[in-house]
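Left out: one protein chain. Kept in place: all the others.
After this line comes subunit A, so read on.
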Amino acid sequence: MALPKRIIKETERLMADPAPGISATPHDDNLRYFDVIIAGPNQSPFEGGVFKLELFLPEDYPMAPPKVRFMTKIYHPNIDKLGRICLDILKDKWSPALQIRTVLLSVQALLSSPNPDDPLANDVAQHWKENENAAIQTAQEWTRKYATA
């Protein structure tokens, strides 16, 4: 099936005018598959880290949400050890008016504001709730350990 015009346009715009701290590059052999790099936001436990993600646009995109997953290990209450992200717009709150760019900006925002009340990694969320400072310290350690380029 030919690639929809919208995907081509989005890709062109991502390459020409990337969002700050975000880069997304499509694979040469599969233009629906993107290698994404998100810089850890400032003022967050992930500051200074470089996080690799993969993003895949399913056949019925933009009617269905893209599939996004962290490839880099990250200590975050809404991201599990397999890299799966708990984010409503990637699931039931998806809208066809959303784009790759907006999705990645949302992921970046999630790094800035972890939400331990809607956890995916229960142990991390527990840690975050019980002792936020210690959890942030662990997240910083992990960022240094795993997310330094």
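The criterion applied here is as follows: a residue touches a chain if its C-beta (ideal position, glycine included) is under 8 Å from a C-beta of that chain, and two chains touch if they have at least 3 such contacts; residues count from 1.
What we mean here is this: contacts and distances are computed from a predicted model.
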item	value
Options "Coatomer subunit alpha", "Trafficking protein particle complex subunit 2-like isoform X1", "RING-type domain-containing protein" or "WD40-repeat-containing domain protein": UniProt name of the undisplayed chain	"RING-type domain-containing protein"
Per the touch definition above, residue among A:Ser95, A:Asn122 or A:Gln137 touching the missing chain	A:Ser95
Contact residue for the chain not shown (choose from A:Pro62, A:Pro77 or A:Pro114)	A:Pro62
Sites on subunit A contacted by the missing partner chain, in the whole complex	4-6, 9-10, 62-64, 93-99
